[in-house]
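With one protein chain held back, the other chains of the complex are shown just where they sit.
As written, the chains take the letters A and B, and residue 1 is the first residue of each chain.
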Amino acid sequence: MTNALERHKYDVLVIGAGGAGLRAAVEARESGLRVAIICKSLFGKAHTVMAEGGAAASMGNANSNDNWKVHFRDTMRGGKFLNHFRMAELHAKESPDRIWELEMWGALFDRTKEGKISQRNFGGHEYPRLAHVGDRTGLELIRTMQQKIVALQQADKREHGDYESHIKVFAELTITEILKENGKIAGAYGYWRESGSEVLFEAPAVIIATGGVGKTFKITSNSWEGTGDGHALALKAGANLVDMEFLQFHPTGMVWPPSVRGILVTESVRGEGGILTNNKGERFMFKYIPDVFKDKYADNEAEADRWYEDQDNNRRPPELLPRDEVARAINSEVKAGRGTEHGGVFLDVSKRLSAEVIKKRLPSMWHQFYELAGVDITKEPMEVGPTCHYVMGGVEVEPDTAAAVGVPGLFAAGEVAGGMHGSNRLGGNSLSDLLVFGRRAGMGAAAYVKQTTATPVSDANVAAAAARIEAPFARSGGENSYSLHAELQEVTHNLVGIIRTGAELKDAIEKIAEIRKRSANVAVAGGRKFNPGFHLAFDLDNMLLVAESTAKSAIGREESRGGHTRDDFPGMDSGWRQYNHISSFDGTQVSVRKQALPFMPKDLFDLFEVDELKKYMTPEEIAKGGSN
Amino acid sequence: MSGVFSPTRAKIKERTLRTDKWWLQPAITFAVLFSFIIYATFRAFEGDNYFVEPLISPFYSPCLSQACVEGSTIFGWTPVSAEIFNFALSPALIILIFPLGFRMTCYYYRKAYYRAFWLSPPACAVAEPHSKYTGETRAPLILQNAHRWFFYAGLLFNVFLTYDAVISFKNAEGEWGHMSVGSLVLLASSTLLWFYSLSCHTCRHTVGGRLKHFSKHPIRYKLWSWVSVLNHSHQQFAWYSLAAVAFADIYVRQVATGAWTNFYFF
Partner (left out) sequence: MARKINLRIWRGDSTNGGLQDVQVEANEGEVVLDVIHRVQATQMGDLAVRWNCKAGKCGSCSMEINGKPRLACMTQVAAYGEDETITVTPLRAFPVIKDLVTDVSFNYQKAMEIPAYAPPADLKPGEARMEQVDVERSQEFRKCIECFLCQNTCHVIRDHEENKKSFAGPRFFIRIAELDMHPLDILKNRKRTAQEEHGLGMCNITKCCTEVCPEHIKITDNAIIPMKERVVDIKYDPARMFSGLLKREKRN
C-alpha cells in the first residue's frame, strides 16, 4: 500500500477552501511559500457562499462617525464580553483594509453616491457597517478569492511554466488525520472522495479553516460540509477547543416547507425594515429588550419606524437586537402558543417596502421564497424560526498569529477558530473575521515555516492512518452511518438546543457516548469510489467529538450568556465571564476545564463607559480598570 | 462517436431524455419561416402587382429600377437599369438583399434558424446531428459579423417605408388628408420595423453598450436603458414586423390585382 501511496510535499497545507482558507493560502503564497489547498467539495462551493448580509468593516463610508473603536465596542457587547479582547481589537482595526484589498482583486461591492463601498445596517452594529453586494456577499467574497488564487497561478505559470507550481487546489478530498512527528506538525492524511484512494501530505505547517459544526444539529443553515472536521482534527492533534457551548441559532431560518427547514433568511430583511409579528399580529420584539440594551433600542413602534429615516435621533428597532436575543424571543413566542401554524413567527417586509425595492435589495431572498416555498415576499409575510447557524467556540489560538495553542505548526482561522466572537457573533463579523484571521494565519504559518525544519512523516504514522480508513470496509453488518447521524441530530436538537437544562445535558452526554460506542462499528456498503456512506462514516466521527465537547462545556457553564441559555440558570453571571471552557481530548474522551479569560488592557477598557461595564463585570474587575 | 456518446460520458443511448414537446418550437419556426421564404421568393420574382396609388408594397420600396411602374418611384429616380445581362430584373431583387441581410444576420433570427433549419441544436440538451461544428468562426458564417452594416442599411429602409406610409394618407387622386385600410397597414408595418430595428442588439451596443463608463455619458446611458427595455422584446418585434411586412405586401397585391378594395375611412 505504502509503495503506491500518493505523496505531496508542501510548505503549508490549508485544510478548507472557504473564505478563511483561501485568504490564508493567498497570504502564505505571497510570502513565497508553496501551498496546497484542500477542499472537501468543489473549489468555490464552500459554505461562505451562503453568507448574505455583508462583511462588517468600519470604513465610515455611510456614517463618518464610525471607526474601529466603535466596531470593537459593538463586537465585545455582542459577545457579552467573553471575546478574546485582542482578537476583537485586531478584527476591528484590520477589517477595512481587508475589504479594500478584495476590491483590488476584483470584488464589486455595491456603491454609495460618491462611488465608495456602500455599507448597510445590521443587528448589533451601531452604524451602517456591512460592505455588501445585494444579498450575495459571501459568494462575492469566495469568488474574488478564488479568482485571486487563479491570478497567482497565472503569475506562477508565467514565471515557472506551470499554473500549479506553487499553489494547488485539491478538490473533493477529505483529510482524516493531522500527522505529527516529535510533537510538531508533519503533515496530514486523507482520501480523494472521487476514487477513495489515499493521499499523504507532508508539510511543516497546517492551517485549519474548515468552518462550522451545524450538521451536528437537526435544523441548521449549514450544508453537509459543516461537520466539525477541523474541530475534531485539531482536538485529535492535541489542540484545545475553547467555549464550545456557544452556538448561534440564527433567529430567522425558513420553517416551511419541511424540505427547506433551516435555510437562512438573511438578517438584511430586518435591516431593510422587516418586522416580526406573532399569530396575534403583535410586534412582539418590544417585550424582549434586555436591560443592557434599553438605551440603544426603541421601545415603541413610532420611534422604531422613524429610525429607518433618521438614525441619529432615534433608537434602533428591536428587530435588530443581537441574534441570540431575537432567537430566544422567537423561541419564547412559539412556546407560548403565539407561533404560526408551522411553528415559527411572521417576518414581513411587504408593508414597508415596495415590490421593486424588495426585489432590488433582497433579490435572492425573493427567489428563495418564491422558488422553494411558493411565497411572494413582496405580498405576504415569511414564516421564520431559529436555525443552528454558527459555532462561536473553536480551536484555541494565539490572536496575532492564529497559531493553535499547544501544537507547533498548527494554525486555525475562521469559524473553526474560537475566541473572537465571545458568546455570540454579530452578523457581518464572520466575513470580516475570515479575512482578518485568514490572512494572519497565512502570515503566522509563513513565519513559522521559515524558522523550522520539515520532518518527514514516519511509515508507522502512515500505516495507522491508512488502517483507520480501511476499517469500516472490513466490517460487515455493522451500524448504518445515516441512521446514527439522524440519532445524533435528534439528541442535540432536543437536549443541547437553544434552551438547555442540566438534567437534559447529562442525558445528552450519555446518549452521545452511547452513539459513539456504536459508531465504532459502522460498516460501509459499496466500494471506495465516491461513496457517500463511506464519507459520512468519517464525518460522523467528527460530529460526535464536537457534540461531546459542546454538551460537556454546556453542562459546566451554569449561567445564560449569548449562544448558551440554561433554563435552570437564566441569569448572566459576572463571575462566569472571567472564564473560558477549554476542551481537550485524551484519545478516548473529551474533558472540559475552566481557564481564566485574558483581561483587556487599560486603553481598550477605557473605550467603554464604566456604567456599561458594570453590567458585565465584577466590582473588582472594574476597580482594576484594565490589565495594565 | 462524439458528443454525448463520447466514450467518457455517461452511457445513455437516447439523444435526449427530454419528455416535453421540445420539437414543437423549432417545427413552428421552420413552418412559418419556410412559408415566408416561399412567398417572398414568389413575390420578389413576380415583378408586378406591387403598386397601386397610393400604396406600395414594402417588398418593392424604394423602387429604384427603370422597370418600376409609374408612380412607384421616388420622384422618378431610377438609377438601376431594368435588366442585367439581358436578364429582366425584378425591382424587388435589387433591394431585398438589405432587409433580408438584416434579418439573416439578426441575433434573434440566427438562434431561430440555427435551431429550426440547421438543428444545431434543435433544442437545448437535444443532441445535434452534425459531426463537425465550427460555429461562426469561418466563411460563410463569419459574415454574421456584418450585422452592423445591415443595421445601418435597415435604418435607411425604415425611412423609405415610413415615407411610403406617410404618402399613403392620400386618395387615389393624390390628394392629402385621406385614410384607408391600406394606410393603416403600411403605418403598422413601418412602425413595427422601427421597433424591430431599434430593439436590435447592435442598436443597443451602438447607442451605449460599447461604453465602459455609463456614468460619464448620462444621455447615452438613458438611451441604452430604453433600448435595453425594447431589446427584451426583440424576438416579438422580429415576428410581428415580419408578419406585418408580409401582410402589407399581400394587402397591396390583393388591392393591385383588384381582389380586394382598399376601403377609405375618409
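The criterion applied here is as follows: contacts are C-beta pairs under 8 Å (C-beta built on N, C-alpha and C of every residue); 3 or more make two chains touch, one makes a residue touch a chain.
Computed from a prediction, not measured in an experiment: that's the story for all the values here.
From the set A:45, A:493 or A:624, the residue in touch with the chain omitted from the display is A:45, counting the whole complex. Screening A:27, A:140 or A:229 for touch with the missing chain picks out A:140. Mapped onto subunit B, the footprint of the missing chain covers residues 2-4, 6-12, 14, 16-20, 107, 110-111, 114-115, 120-121, 124-128, 130, 132-137, 141-142, 145-149, 201-202, 204-205, 209-210, 212-215, 221, 231. Residues 41-45, 47, 49-50, 59, 96-97, 100-101, 103-106, 108, 110-111, 114-116, 133-134, 136, 139-140, 143, 147-148, 150-151, 153-154, 157, 163, 169, 171, 194, 223-225, 256-260, 263-264, 364, 367-368, 371-373, 480, 482-483, 524-527, 529-534 of subunit A touch the missing chain (whole complex, contact as defined above).
By definition in this document, only the chains that are shown with their structure count from here on.
Between the CA-based centres of subunit A and subunit B the separation comes to 58 Å, rounded to the whole angstrom.
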